[in-house]
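Missing here is one protein chain; the remaining ones are kept as they sit in the complex.
Going in written order, the chains are labelled A, B and C, and every chain counts its residues from 1.
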Amino acid sequence: MPWHPSYRGRVLEPDYLFASRHLLPHFLHALCAHLTAVGRLPVAAGDGAQAEIGALHRALVALERAPLPAQEPDVPDAYFAIQRELEANLGPHTVSWLRIGLSRNDLDMTVYKMRARELLLATGEQLLALRRALLDKAAAHVDTVLIAQTHHQPGQPTTVAHYLAAVEALLARDTERLLGAYGRLNRCPLGAAALAGSSHPLDRELTASLLGFEGPVENTYDAVASSDWEAEVVSVSQSAALNLSRFVCDLLSWTAAGWFRLPDGLVQGSSIMPQKRNPVALEHARTRFSRALGAAQMVLYSSHNIPYADLNDFGPDVQGALQMQYVQLSGGVDLLLACLQGGDFDAGRLAAAAAVTDTTATELADELVRSAGMAFPDAHALVATLIVRLQETGRALAQASVSDVRALGGPEIAPEALASALDPAAFVRRRAGLGGPAPEAMVSQLAGSRQRVERDAGSLEGRKRELSGARDTLRAS
Amino acid sequence: MPWHPSYRGRVLEPDYLFASRHLLPHFLHALCAHLTAVGRLPVAAGDGAQAEIGALHRALVALERAPLPAQEPDVPDAYFAIQRELEANLGPHTVSWLRIGLSRNDLDMTVYKMRARELLLATGEQLLALRRALLDKAAAHVDTVLIAQTHHQPGQPTTVAHYLAAVEALLARDTERLLGAYGRLNRCPLGAAALAGSSHPLDRELTASLLGFEGPVENTYDAVASSDWEAEVVSVSQSAALNLSRFVCDLLSWTAAGWFRLPDGLVQGSSIMPQKRNPVALEHARTRFSRALGAAQMVLYSSHNIPYADLNDFGPDVQGALQMQYVQLSGGVDLLLACLQGGDFDAGRLAAAAAVTDTTATELADELVRSAGMAFPDAHALVATLIVRLQETGRALAQASVSDVRALGGPEIAPEALASALDPAAFVRRRAGLGGPAPEAMVSQLAGSRQRVERDAGSLEGRKRELSGARDTLRAS
Amino acid sequence: MPWHPSYRGRVLEPDYLFASRHLLPHFLHALCAHLTAVGRLPVAAGDGAQAEIGALHRALVALERAPLPAQEPDVPDAYFAIQRELEANLGPHTVSWLRIGLSRNDLDMTVYKMRARELLLATGEQLLALRRALLDKAAAHVDTVLIAQTHHQPGQPTTVAHYLAAVEALLARDTERLLGAYGRLNRCPLGAAALAGSSHPLDRELTASLLGFEGPVENTYDAVASSDWEAEVVSVSQSAALNLSRFVCDLLSWTAAGWFRLPDGLVQGSSIMPQKRNPVALEHARTRFSRALGAAQMVLYSSHNIPYADLNDFGPDVQGALQMQYVQLSGGVDLLLACLQGGDFDAGRLAAAAAVTDTTATELADELVRSAGMAFPDAHALVATLIVRLQETGRALAQASVSDVRALGGPEIAPEALASALDPAAFVRRRAGLGGPAPEAMVSQLAGSRQRVERDAGSLEGRKRELSGARDTLRAS
Partner (left out) sequence: MPWHPSYRGRVLEPDYLFASRHLLPHFLHALCAHLTAVGRLPVAAGDGAQAEIGALHRALVALERAPLPAQEPDVPDAYFAIQRELEANLGPHTVSWLRIGLSRNDLDMTVYKMRARELLLATGEQLLALRRALLDKAAAHVDTVLIAQTHHQPGQPTTVAHYLAAVEALLARDTERLLGAYGRLNRCPLGAAALAGSSHPLDRELTASLLGFEGPVENTYDAVASSDWEAEVVSVSQSAALNLSRFVCDLLSWTAAGWFRLPDGLVQGSSIMPQKRNPVALEHARTRFSRALGAAQMVLYSSHNIPYADLNDFGPDVQGALQMQYVQLSGGVDLLLACLQGGDFDAGRLAAAAAVTDTTATELADELVRSAGMAFPDAHALVATLIVRLQETGRALAQASVSDVRALGGPEIAPEALASALDPAAFVRRRAGLGGPAPEAMVSQLAGSRQRVERDAGSLEGRKRELSGARDTLRAS
């Protein structure tokens, strides 16, 4: 059929290229699995049929060893290219077994889901790597005091470990979302044919299992027409991208402050400003997260206000957008991982910065409540006044003395109690409750986080074993 | 403090109004729960303290009976308004118990999550209602043949029940996503204070449990700084909106074709074109889903490229966006529910339409394979030629005779076999495999779907019982 | 007609409320203009007709003085409410003149465009106010050196004036976009009727002119069916929001550094951390810009993949989204304006910060080229080494001496030349070319910017005069 050049150039060629690169093994596996089910149909009971089907199975397995040939002018897509290769070897009659009860609709959707599983697993592994790096870095900074900013102002003392463990907890939930999305999409469309299923009694449980799916998508219309799993895949990545955009924001600001230092291979100089040490890896990570967020919209718009049974819109066209979002997100995570593994926090500068902020104000107020029995609002007001007075003489709160407190009509307080209340490290040590930054609490929190990472790693590993196990069974079938 | 008029008019006033309408009981409950934990602290062990705390608890419970007062000029927000009311009754000393180990950060975030639980539960119930309506309508149309469109063309015969059950399956996954999101956000930030927790040994498990949460958010930084749960809430609604945009698309096109008829209360006439019966309820549902998709972006942009510890951006400002998305999505679902419950499919018109399409072509090809042993590609080609020939004489495929088949060099085929192959209803009956539209298969599929709906209803009901149970305990504490 | 409660509650009631608040005068004006054209039709030539039309005109003008009545159960929308009020006074025969050649399609679209003009003008005036504030502040800081950050690192010296003038230039282009959008949408749909125009020879130029439009939208289908103007309105605001998100980002970081100080009425303290001075007005501005960006998506999704002639989707439903985006953007601009007018840059802190950065490195390299004839790459390399050496002894580049240069094998350079090359203020003074920050260049640049603001103010003023002039003519007609 003479395709219009625009259709060929704008649709068929890029789609063929995409399928060659990313979908070929999935096509072959899905066809193998379908063929296995066809081989058990009554119509295929005869010896001749079984022989043909056996030959076809072997031919499909053999095709895995070579790339797809260059697209010929009359070949619209990868599926036809595969079919043509098979027919060249085995003749059309033998190959026609493949087409019993099979439609492009269920075949394509199965293949897309198989590809999406790969993308999710790869994303999941990247998130795991980042989570491990966060926990490693946290373990090295359980005692490193960090003045957390709130509202772009010095807020309260905590530790680098506390902050990084929070980011890990965020990504743990993203991993959980990813595993949820994987489970929901991991059901097989095969056997749904065009949308109403086949009149042949194909064993859909069998094909699902041969491809490593948890089972078939039950309703056959749902199997080919639903695109919710694509929206969920991009939402999961969108969530990770959004969360990481905030982490990058902090790293950039800490890099600017000299609190975090990137290694040489991740900064760039300026051709005109020799003193520059630009944290370009972080900036490029930031843009990748932004683009991952935008790429999600390509998928969402594509499934918007289209008929439920229209398959092109969220079919081949959308696979490129899923791929693009994956490339962006994984690029960002990779850069961030490099920054985290190669860079480090500067404990000295962090401590120096902590010494000049007034962030232990809360603790001083609490101490006045605890040891002097003041009502909290009175203590709060007294501390606020104290800070103002100290500022007038250029002193930080950490330099306050018992006489400063007394001068404002405050209660007598022991010098050690005052010093302890004003020491950021003591502030942190005192916060030893559930989820707080005190070093001993943090160590046990990190141990829990580490277990969570490994549990998630086990889940991902299990998913991968399912897939490789299914592939082995399939080849042997 | 004299707020700048712009800050007052643009921020404080609308936020106060919002809190009055949507957040007040959550504030009071969260304060009650916190107070209960404060009452068990060592600093509150004395009788005087216990008496004050008891009085404060009763005052908080009493405040639930009245709305928030109008905002006074020096009151920035709902929390201060509550505090002022309490102080007017009990004096500042008594009220200051509340502030031990409490920050606006953990209090606000707790309150927002409590509100989000309500929104999710309400959305979940709407989805359930729609799913039930889909299954009810499906049950009434198990035998109603529908020519499913693919690529905007008549595709294959199936049934109205099969289609509606597929839509229900889609929404079942959205319900599952919603329950997943609920579970993930249902952990309590209280006790995290500003972000580092408190130096007082507050029982965070207790406060979480008193507010119906599954437990505390462990890491206290995570507790106040993470906005991932908001992104997940809008993603869940985004998914439902996207899926429903496709359902509406079909309903509109079937309404145009006369296959689906809306009741009078949901159509509008035209002032200038008296014959119009505009399916306005469906059109307005469509826009509401579009706006729900856009509203998600308000939330995502708000959490993008901001520091992790910045709480305003995804705090009060974003609550309005969550609310707005809820209003849009729930408006659309409500309209759709009305259309589905009040409208109906016209079996006669559907049958008439089915009779003139050539959508049983696949089946005829299959029949030629089954009964005459043709290779599928040959059968497929023969049927394609047959359709063209029939079209030349103005006939539909359903009118083909055995001699038409013979005339193209096709095999002999029994007239009944031909008739059966060409009958859309027979086509459907033959598709009795897993998830297919054959009436008996469909009946059992619907029974399964119905169970799934009721299981999800049970989950939602359980969540609601958790909340009301916690409220009862809290009041009694 | 008994509307379905969902349709009434979800669509008719909120739309009626919206029309009451925002659209009533536009409806009345559009009806007046249409009536004027009807009065010139041959069918209205008789004295009786003229008398009736005159009475109707007066009744319409009178309605402007009162709000729309509360919605009655059988009234779907504002247009019917107006018609009913007129009929109650004048009887249906007289009122029916209004309906000649008029459809809800052209009437509504006209009204929406009239409302959009108001929103654009209000946005335009806000942008003007902000631009003036930027130029005022710039004029006060022509000599205030600012170390511009690039890549989150100290980049080069420039001035506060230079930076603020750049932001103003950005907003000048947004104003230009806004005026372009205004011009493109300022064409009148009236007379297009349902979409094909009327068979009555209505004078469309007349109605357009009476409503202050530049002329009619020519093609009548285009007049009622096109929603591109809505997408353009939200794109213009999207551009401003995006640009301002970057400005806010800088202001927040300068506030954190103490370089910019907000007035008391625009910061908030912390209930638990008395030392906090949170730049909340800026943070809330940031979220408003984020929400304005998201609100744009509500409009875009609403017009996506819908038939060209479907008017509900981008009709009443979308007006709320336009309004919502306006509220968000204008809230953000208003807060920013307050920050800029009430806050100020701290020249002392800026100078202190400038003194310790190495940002004049470029200039030193240039000086070595200019006065010692070095090749630029050699000069660049020498300066880079110099900075490293100085850092090893804890000195900033500004403290370099001629012997430091010599020690690295560099050329002899006069002490004054060195000092001048290393002085940030001298750096700035030397950049006196087109668009550079040198004070005298800046003064003339600001004069040009000021003229541009006033020219744009004149354009907006002209647009407003057109509207008020048209209103006067209309009332008198």
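One rule holds in what follows: contacts are C-beta pairs under 8 Å (C-beta built on N, C-alpha and C of every residue); 3 or more make two chains touch, one makes a residue touch a chain.
Since this is a predicted model, take the numbers as computed values, not measurements.
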- Message: For a quick check of understanding: of C:A19, C:I53, C:L311 or C:V333, which residue touches the chain that isn't displayed?
- Response: C:L311
- Which of A:V95, A:L127, A:A165 or A:A321 sits in contact with the chain that's absent? A:A321
- Which one, C:A45, C:A196, C:V388 or C:V443, makes contact with the chain that was left out? C:A196
- Item | Absent chain, residues of chain C that touch it | 43, 92-93, 96-97, 99-100, 105, 148-152, 155-158, 162-163, 165-167, 169-170, 173-174, 176-177, 180, 184, 191-202, 204-205, 216-223, 225-228, 231-232, 235, 238-239, 242-243, 245-250, 253, 286, 290, 293, 300, 303-312, 362-363, 366, 369-370, 375-378, 380, 427-428, 430-431, 433-437, 445, 448
- Item | Positions on chain B where the hidden chain makes contact | 149-156, 252-253, 255-256, 269-280, 283, 301, 304-306, 358-359, 361-362, 365, 380-381, 383-384, 387, 397
- Message: Give me the chain A residues in contact with the hidden chain, please.
- Response: 1-4, 6-7, 9-11, 76, 79, 99, 102-104, 193-194, 249, 263-266, 268, 270-273, 280-281, 283-284, 286-288, 290-291, 293-302, 304-306, 310, 312-313, 317-318, 321, 324, 331, 334-335, 337-338, 342
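Going forward, only the chains that are shown with their structure count from here on.
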- Going by the touch rule set out above, which residues of chain A reach two or more other chains? 149-152, 155-156, 253, 304-306, 362, 380
